[in-house]
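The other protein chains are all here in position, but one chain of the complex has been omitted.
Take a look at chain A:
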């Protein structure tokens, strides 16, 4: 048995207390980084971005080889879709011009749909994957702010959870954070149905869309996009596709499983969406579990979006 002197024992005790205090202190406030933290993050981020460039290049080569192998199949599929696409393009053009003229007619200037895209590169992914996070090479000096939407070419992948001057962290949609909510719309044939994207089913690898009014009928295969009503995200970013509709735990509302459109692994280039319309701290933001009812505190605070 090792001999523990009094001095060592006290040191151990003080160390443990210090450790627990440090952990609980840093757990409490994870949205903001203190000055030394920011400094470390930016320094490591700089080194990381140097390493990320050749690494991205190598993975790019692998992807190229992979897509080269599937060229024939993909070509066939794309040719089939090309004809539809031409028709769709013409339709979109007319709709766009019509929309513009109508907006001018009613003198409506800002739309929830509009955003400034800011391109960023992924420089790292949280290696211990307990929290699904990726780190980008753009920070507050480039205009990134907390809770902005982050997407790839395929669809929404998450939102900014922490910003330092030269880096930012993205909390991915499938992270297990109860506060991670996104206000969404299911685009039905006749009408749009609102819901809140909250939670992720680990076994099915699908997102869960809750609080859908049970009066509406939802079909499988319908597209889910952001609604822009959460306050921070722009409207109309693709999230995924409905795969199954069931009743909620309490039987009052419906919930749907949504297969995400974006691939969460192997993310390289992303776009940060900076909404042009005024932003409000709502369900997309940090205000989800805060008391937004001005003191009339009750149990429904959580639902008060």
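The rule is simple: a residue touches a chain if its C-beta (ideal position, glycine included) is under 8 Å from a C-beta of that chain, and two chains touch if they have at least 3 such contacts; residues count from 1.
Following the convention adopted for this analysis, contacts and distances are computed from a predicted model.
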* Quick one: the chain not pictured, UniProt calls it what, "Permease", "Rod shape-determining protein MreD", "Glutamate synthase alpha subunit C-terminal domain-containing protein" or "Maltose/maltodextrin import ATP-binding protein MalK"? -> "Rod shape-determining protein MreD"
* Looking at the whole complex, which of A:162, A:225 or A:239 touches the chain that is not displayed? -> A:162
* Asked: On chain A, what residues meet the omitted chain?
  -> 19, 22-23, 25-27, 30, 33, 37, 40-41, 44-45, 47-48, 51-52, 55, 59, 122-131, 133, 135, 162, 169, 176, 202, 205, 264-268
